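Okay, so here's the structure we're looking at.
Excluded from the complex is one protein chain; the other protein chains are retained at their positions.
Here is chain A:
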């Protein structure tokens, strides 16, 4: 850590215009503030998807025919304007882009944050809430879960039953294994914590928070986290307890 000596502090003469990227996206991606904006937007895209996904999953409580029928319908959305499964593929591309932007920005910002505080304080004090401190680890757990989840129920590569076109049976098969339940439930708890801090944090990042809205936003964040976690976990718990079989 060298002592940098700067005797002259440049004032107005030193404009930074020459070093600034020229496009909107460029300005955003090349600054910590803008990169965080990309994280917030991609996070909210994923969050909206998860709300729909969770509600769809609950159809499992109405039986195999309705659940499998729902899964089939997902492939027909937009027809006849869109070809079979096109809507699904568009959604997949958007979600993949959101995950990639979110994870790359998280990685780059986290590396920078850690480098900015190389030396810890000797005297530790309890810091920040649980949800805030678990964003990075929680994010890594979610990233690994997404990979496993796709291999399990989309490509059926690791699914114990792996019957294409019969999602109900495949879901029941996954949650009939102990590891299927553990992976899923741990990931959903991580998701709850991630959203608890993430939703409010995104409102901060996007400049949407105000003193008068802060409590409401925090309440919505807690509600979203709770409803999503419970809604998702309801499925493995029901398979385990035999409510769904």
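Throughout what follows, a contact is a pair of C-beta atoms (placed from the backbone, for glycine too) under 8 Å apart; a residue touches a chain by one contact, two chains touch by 3 or more; residues count from 1.
Operating definition for what follows: contacts and distances are computed from a predicted model.
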Q. What is the missing chain called in its UniProt entry, if the choices are "Fe-S cluster assembly ATPase SufC", "Succinate dehydrogenase/fumarate reductase iron-sulfur subunit", "Sulfate reduction electron transfer complex DsrMKJOP subunit DsrJ" or "ABC transporter ATP-binding protein"?
A. "Succinate dehydrogenase/fumarate reductase iron-sulfur subunit"
Q: Check each of A:132, A:176, A:222 or A:238 against the chain that is not shown and name the one that touches it.
A: A:132
Q) Taking the full complex into account, what residues of chain A touch the chain not shown? A) 1-4, 6, 9-12, 14-17, 19-20, 22, 24, 27-28, 31-37, 109, 112-125, 127-128, 132, 135, 197, 200-201, 204-211
